[in-house]
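Every protein chain but one is kept in place in this view of the complex.
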Amino acid sequence: MAHSLAAVPDVMQPPPDREFGAGVYNEKVGMWIFLGSEVMFFTALIGSYIILRVAHPDAWAAPGKMLNIPVTAVNTFLLICSSVTMVKAFAAIQDGNQRLLLRWLIATVLIGASFVGVQIYEYTHLIEKGFIPSEGLYGSTFYTMTGFHGFHVTMGVLCMIYVTWKAFRRKYTAQDHRGVEVIGLYWHFVDLVWIILFTIVYLI
Amino acid sequence: MATSIPRTGQGGGMAFGGDAHAHHDDRTFLRKYIFSTDHKIIGIQFLLMSLLFLLLGGVLAMLMRWQLGFPGQPLPAGGGMLPETMAARGVILPEFYTSLVTMHGTFMVFFAIMPLLVGVFGNYLIPLKIGAPDMAFPRLNMASFWLAVPAGFLMLSGFFVEGGHAAAGWTSYAPLSANSEYSGVDMGQKIWCVSLIVLGLSSILGAVNYITTIIQLRAPGMHWFRLPLSIWSLFVTACLVLLAMPVLSGAIIMLLFDQTIGTHFFLPPKGGQPLLWQHLFWFFGHPEVYILILPAMGMASDIIANGSRKPIFGYTSMVLAIIAIGFLGWGVWGHHMFMSGMNPTLGTTFMISTLLISVPSAIKVFNWLGTMWEGNITFHVPMLHAIAFVSMFVIGGLSGVFMAAAPVDIYIHDTYFIVAHLHYVLFGGSLFAIFAAVTYWYPKMFGKLMSERWGKVHFWLTFVFYNCVFFPMHQLGLQGHMRRIYDPNQYEYLRHLQPLNTFISISAFCLFTAQIIFAVNFISSWFRGAPAGNNPWLDNGLEWTLPSPPPHGNFATVPTVYRGPYEYSSPLVEEDYLPQDRQLPPSPGAPRAPARPQPPLMPAPHPSSPTH
Amino acid sequence: MSVPSPAPAPAPVRHAHPNYVGIFVGLALLTGLELTVAFLPWPKRTLILMLVGLAVWKALLVALYFMHLRFERPRLRLLAVAPLPFTVILVVTVLMEHFGK
Partner (left out) sequence: MRDFLSWLLPPGASTFTGEIDWLYNTILVITGIAFVLVEAALVVFLVRYRRRPGRRATYTHGSTRAEVIWTTVTALVVVWIGLASAGGWHRIKARDAAPAGAYPLLITAKQFEWHITYPGKDGKIGTPDDFTVRSQLHVVVNRPVAAVLESEDVIHSFFVAPWRIKQDAVPGMRIPVWFQPTKVGTFELGCAELCGLGHYRMRAVVTVHTQEDYDRWVATRAGAVTASR
């Protein structure tokens, strides 16, 4: 009988007894769709930045004049590292290696957290320098964009801690590691946003 | 018959997941009715919430209408209850009036019509109509509702804070909204922002859920082009919400920062741009107005086909029209900014795109007419409202064409002509469709029939008084009567319009009173309505094959779909409807059995993970 | 009648993963390149073009490999890129305010 099969569906595949949808399991579709809305959110922030900057080019200091490039370069590097550790974790659990998964996840959490730490350090120094949100367009856009990116990283770290906890309790297997893949997508997206931000905010 | 265990994403890594059990349900009252993950309960929860806010929006409108109809006169009742900051000795104050306008618009758009269309029917109809056990992410769904409620009450709280509620219009134009020194409103303005950010999050979670569900959980045989138009429109609407809402959130966050931590996004002194706010707001705002009409169009289509006992006319073009509106809707926002000082050349392009967008709407209108043509029209209450929807939307749409022509908009922009337009599309369009939809699916939701007689009384009173209220507003606008003014008599050239304003107000009070009939009918039918049975309207949709109200988990066995939802008066059967899941004996000309899910699930052409 | 469900997925066998470390090195190098380019004494315009180019390159690497879009079905890729046109519409149109005088 069909239902004996349906009873143990391959959860990493589209729902079995349904029309063929996106061809992957629901959580993955959902995350990609959610990322769509995230794209639009950052478009509002980054777009406003571009528009304001084009209108008032002189309101921005030259690269390195105000912002501390070396520190953020390190931070960028950190985020890239966390991305690769994340994807390594995913690869590990694809092979059903739970211990490796746990290790890579912990690494990701730590690196992600340190990114936030560095950003807080950067903020405090900038504020000491008198570079504050109310300083002008420069400050307004800078803190809003990087701040909300940092907020996303923080959220990511929190979810990641939850996933790590589940990994620690051996909830993920080669057959079902949806949580790992889905949080990974989010994490890489946040990394991707930073890649854009780093260029347009710090280097241009 | 294979019973399938509904497997809508059992506990993913994140907050996703949650499992619906089709077998007997043993949930506590709290999990069943309050923190339920059942899309049907959540839909009904949304219904009650948004009807309450609709009522509130109506009350605010009545207060406005009193001031406009009887300027400077103390409120006939309850005026004493209002604090001095709102009404001095019962006479509404200018600052309170601006809050009234703002909050009337805000509540109606964000907390009444939007949740009514998307929250209620998105939730209730999608899984039932596509043959799914529940939403793809039931717990996310619950979260979305329990974010909307606090947002609503937060917005409500604004009335009771120091300095009164937000008073910069529902469009909250900066700098008025950005700097409390200009508006005299501080806390209220911030509450407006925070509340809408929360609501935005709620709607986005909802949209993710709807889109995923429609893509992933369609029952076998429910191809894209067998989906009911209500589902199609809800799908496109969800996409609009998904992409438009975050832009509003982003803009509002910047506005909030301008108000609180002194940023300069929209404040000119240090280079901020008031027009940037308008661009961001309307980039969200125009898709938003289509969010407010598309589901209405879709559900009206379902009901008109049913009422006419005839297949919908031009199903494919209806679908394409929905999609076209969904896309074009992103390229027209500038038509709200013709007078804003925006680059005039930009104005020309926006004018053309705006005019073009009326074509898909035209297609829909004509197809509705085509559906009724040579039909066998039953005038049940939902059908009456659906017909009113068509005729009133046409008026609203056509008045839109006047403003789309930029030179004419020079004159009518920000006059009551706009107010007339927006009420013809939002009340005459959306709200009539909502009345239609509520009365249509009420039996399914509560298992009881609403009173047809009182339904008809409510319909006719609403229809007549509605036109008495909003049609003359066109004339007001043509005489140059501006929007959002507390007392038109300040202007000599508007004084002679006072009688018309008074007439409008009196009609408005009657209109409001007529709504009490609906409220009473709605509530009393819940208790002493006649049992509905499975399929009171003899409809083809999958939801009507279920008992009313449907059990938790909906379908005991996954239904198989053999045809589109509009097979009324089909020659294949002697009764005049043919449910989507009825299998006919293979006779010549009979629609063939559904194709098996294609392409075959396993093995996937591309493995969905980098394994090869 | 019911649509036959697929057989349960075969237990995953050992398989090659894309060279993630390679991608990582690539990203790091590109970042280094950006850092040097940013301070070259060239006209601002060319710098911006180069930097944006590099950023897009890195973004693509992340999307295609780390988010493994490269291995997904076309329909999922479509889902992923769907919002992009709208971002362009918004930014470009509003920029017209300043250019299209």
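Here the chain labels run A, B and C in written order, and each chain numbers its own residues starting at 1.
In the analysis below, contacts are C-beta pairs under 8 Å (C-beta built on N, C-alpha and C of every residue); 3 or more make two chains touch, one makes a residue touch a chain.
Everything numeric in this text was worked out from a predicted model, so none of it was measured.
*Asks:* Touch partners of the unshown chain, restricted to the chains that are shown, please.
*Replies:* The undisplayed chain, in the complete complex, is in contact with B.
*Asks:* Based on the whole complex, identify which of B:R65, B:H104, B:H413 or B:H552 touches the chain you can't see.
*Replies:* Looking across B:R65, B:H104, B:H413 or B:H552, the contact with the absent chain belongs to B:H413.
*Asks:* Tell me which residue among B:G341, B:P531, B:P547 or B:P586 touches the hidden chain in the full complex.
*Replies:* B:G341
*Asks:* Touch as defined at the start, partner being the missing chain; which of B:G314, B:P536 or B:P551 qualifies?
*Replies:* That would be B:G314, which touches the missing chain.
*Asks:* For the chain not shown, which residue from B:Q216, B:N367, B:N540 or B:N554 touches it across the whole complex?
*Replies:* Touches the omitted chain: B:N367.
*Asks:* Touching the absent chain: which residues on chain B qualify?
*Replies:* Spelled out for chain B, the touching residues are 93-95, 98, 101, 167-169, 173, 175-176, 182-184, 268-269, 271-275, 308-315, 317, 339-341, 343-345, 347-348, 351-352, 355-356, 358-359, 362-363, 365-367, 369-370, 372-379, 387, 390-391, 394-395, 398-399, 401-402, 404-408, 410-411, 413-415, 472, 474-475, 478-480, 482-488, 490-493, 496-497, 499-500, 568-571, 576.
Criterion: only the chains that are shown with their structure count from here on.
*Asks:* Sort out for me whether A-C or B-C is joined by the greater number of C-beta contact pairs.
*Replies:* A-C
*Asks:* Quick one: report the Å distance separating chain B from chain C, using the average Cα coordinate of each chain.
*Replies:* 35
*Asks:* For chain A, what residues touch not just one other chain but two or more?
*Replies:* Each of 2-3, 6, 9-10, 12-13, 16-17, 22-24, 28-29, 33, 36-37, 40, 43, 51, 55, 94 in chain A touches at least two other chains.
*Asks:* Give the residues of chain B that touch two or more other chains, as numbers and ranges in rising order.
*Replies:* Chain B, residues with two or more chain partners: 2, 4, 220, 243, 247, 276, 558, 597, 601-602, 604, 608-609, 611.
*Asks:* Can you name the residues of chain B that touch chain C in the complex?
*Replies:* For chain B paired with chain C, touching residues are 1-2, 4, 220, 243, 247, 275-276, 279, 283, 330-331, 334, 342-343, 345-346, 557-558, 560, 583, 594, 596-597, 600-602, 604-612.
*Asks:* Write out the stretch or stretches of chain B touching chain A in their complex.
*Replies:* Spelled out, the residues of chain B in touch with chain A are 2-5, 7-10, 12-14, 16-17, 132, 136-137, 140, 204, 207-209, 211-212, 215-223, 242-247, 249-251, 253-254, 257, 261-265, 270-273, 276, 280, 558, 597-599, 601-602, 604, 608-609, 611.
*Asks:* In the complex formed with chain B, which residues of chain C make contact?
*Replies:* 1-4, 6-7, 9, 12, 15-18, 65, 68, 70-73, 76, 83, 86, 89-90, 93-94, 96-97, 100-101
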